[in-house]
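A single protein chain has been omitted from the complex, and every remaining protein chain is retained in its original position.
Labels for the chains are A and B, by order of writing; each one numbers its residues from 1.
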Amino acid sequence: MASENMTVEEVHKHIRVYLTVFAALAVLTVVTVGVAYIHMPIIPALIVALIIASIKAGLVAGYFMHLIGEKKIIHGTLLLTFAFFVAMVALFLFAYYDQAQVGV
Amino acid sequence: MATTASHETSHGHHEESFWRKYVFSTDHKVIGIQYGLTSLVFLFFGFTLIMLMRWQLAYPGEPIPIFGFLFGEETMPGGVMLPEFYNQLGAMHGTIMVFLGIVPLAVGAFGNYVVPLQIGAPDMAFPKLNMASYWVFFCGGVVMLASFWFPGGAAKAGWTSYPPLANIETTGQTMWLIGMTFLITSSLLGAVNFLTTIIQLRAPGMTYWRMSFFCWSQFVTSFLLLLAFPPLQAAGILQLMDRVGGTSFFMPTGLVVSGQALDIAGGGSPLLWQHLFWFLAHPEVYVLILPALGIVADIIANNTRKPLWGFKSMVYALIFLGFMSFIVWAHHMFITGMGTAISTFFQLTTMIISIPSVIILSALFISLWGGAIRFTTPMLFALGFLPMFGIGGLTGLPLGLAPPDIHLHDTYYVIGHFHYVVAPGTIIAMFAGIYYWFPKMTGRKMNDTLAKIHFWGTIICMNLIFMPMFIQGMAGVSRRLWDAGAQYTFAEPTLHWNVTMSHAAWLMGIIQFIFIWNLFYSIKKGEKVSDNPWEATTLEWSATTSPPLGHGNFEVVPTVYRDAYEYSVPGSSKDFTPQNEPGEKESVREEA
Partner (left out) sequence: MEIPYTTTARPDTGLYNAKIGIWLFLASEVMLFGGLFSAYIFLRIGAPEWPGTILGENFASSFDVLSVPIGTFNTMVLIASSVTVVMAWAQLMLKDFKKFRYYMGLTILLAMVFLVVKGFEYNDKFVHGYFPAEGTFLAVYFTLTGLHGLHVLGGVVVMAYLWGPGAKMWETNPQQFTNRVEVAGLYWHFVDLVWIFLFPTIYLL
């Protein structure tokens, strides 16, 4: 976000986007709580909760943090971080289930 | 960030107070030297711990002459080392050497001092954070040292702090966790600062591909520190909760200690700690070795008077190495009952990661080919590094494969392997760096004759210490025994080596005094040299005036016209062409 050279018009446009995103986040929070009250089995409940949380996180990161249209070096860094995070979780799970099979 | 004209001490007589200038300085050069001296003190302290342990290993149960009686009844009654104290020394030796010695020396000292100079920056991007980073590191060191005086002494569950043992041990373990929190915070501040500096403050014309290999190594190292340390911080918080808050993150249900069932909720997993710990600690190995490779590469190019062979593939190898180091960690855990599928995965990644290391080492060896080698002191150390790191790397291969690892795990073979990487490897490279950049810091050279005695003495002693460890390890001697393994018959034929190893260790300790003397003597009395005594091409030599450099480094911000190692350019009148020297034949390497 080239923050130094935004016109007044653009800022007002941004503010409208922020308010829309706020509404979306509020609705999604209500949805995720509502879904939780259905008491689904753990796997589908987990998938639904994570999908909603990811959408919310995407909205916050994309619009509030201006990640949409951010410079490529920041995208690159976050991509790298995300890759390592996924590797960590995936390999922990892999190690856990492979171990459980052996019956230790 | 808040910089005013008053900081410009390079010209004029405006004097900062002693405290601002030398203690709470925001100048990267002063902070680099602070890091350097502190970490050298810690290195020597950590080495003293092992010198005490080596007496116990060579002569188990015999009182330590003279020094033994300086300690209290609680640790060395009658000068004989208690097993509990031996464990403290072992745990603290590892912790101090890795986290308080080598990392701050390799990254904090050399990175801080050299990186901004080599990329043509006036300082680090965040000078105040830089100062904070040093003082947080210093506090961490104080906490670690103070833990020796707590009831029960310092941490004794090893530098890996494995639970459940680490959870039920004495207060020293809590101090260890608090100390680590400081050290992790310090590395984090440092890593953010290095990355921002390298990304933002490169001088005009200094593209990524024109950076020296040393800067590249610091760049990748900082990424490792940034992304690998936080999971250990997370694990540390959980262990602290276990110890202080009574939780059971790492305590399994139904744990029995000394015949007594513990009063805990249970439900935790000791393996979780190992996963989180090694997620940091394997990249940490590369934090230890990459800056060393960077220093050696700079010195080899300078002293062979030719460009590095395969610079681009070396950089790609470096990046690949950094990336892969995050997904090899469980090769430290082959004997934890891992499944075959996951162990295959980690064996595979471990074998793959050896490839880029070999690429870098081979490129450095090939760089020697056909060069008119100058055997200067730094070059001597750099050349010593190459075969030692080679031995360290190659002996690691059997440990990366599960079947031999099951035999070798936790034996002296492992100790020998990683000490070859870190001691005759990294530490020798650090010495090379000190001898190489000393003239930049002081304007004087260190004494060559003393340096040569230091080199040969150190390298011979190191081999005498670590080579027999392979023999003992292959015989199956465990690394953690207070009596060196005297109770096992299979260990007996190899035990006589302990005497040789210990004598070599003490001799090496004495030889280091030559270095210490040389270091301090040369600051005042060393031979005076010019701005660029090594006739080097990189900016720290070619674009600055002679030391002491003012805060701001460069009187004129240099512009960079060519690659980092333009030595012996055909058609040039001299055998080195500095990076900031304009000319018709600019190097034309494309930015990737």
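Miscellaneous remarks
Please note the rule applied: contacts are C-beta pairs under 8 Å (C-beta built on N, C-alpha and C of every residue); 3 or more make two chains touch, one makes a residue touch a chain.
Only a predicted model underlies this, so the values are computations on that prediction, with no experimental measurement involved.
Taking the complete complex into account, B:T247 is the one of B:S39, B:T247 or B:S357 that touches the chain left out.
When the whole complex is considered, the residue among B:S133, B:Q233 or B:T304 that touches the unshown chain is B:Q233. Considering the full assembly, B:G267 is the residue among B:P65, B:P83 or B:G267 that touches the omitted chain. Within chain A, the residues in touch with the undisplayed chain are 2-4, 6, 8, 11, 14-15, 18-19, 21-22, 25-26, 29-30, 32-33, 36, 39, 42, 45-46, 49-50, 52-53, 56-57, 60-61, 64-65, 71, 73-74, 77-78, 80-82, 84-85, 88-89, 92-93, 96.
Residue-level contact of chain B with the missing chain is found at 1, 3, 7-8, 122-123, 125-127, 188, 191-193, 195-196, 199-201, 226-235, 237-238, 241, 245-249, 264-265, 267-269, 272, 275-276, 279, 551-552.
Here is the rule we use: only the chains that are shown with their structure count from here on.
For the pair chain A and chain B, the distance between C-alpha centroids works out to 37 Å. Interface residues of chain B, counted against chain A in their complex, comprise 199, 223, 227, 231, 271, 275, 279, 326-327, 330, 336-342, 345. In the complex of the two chains, the chain A residues touching chain B come out as 73, 80-81, 84, 87-88, 91-92, 94-95, 97-99, 101-102, 104.
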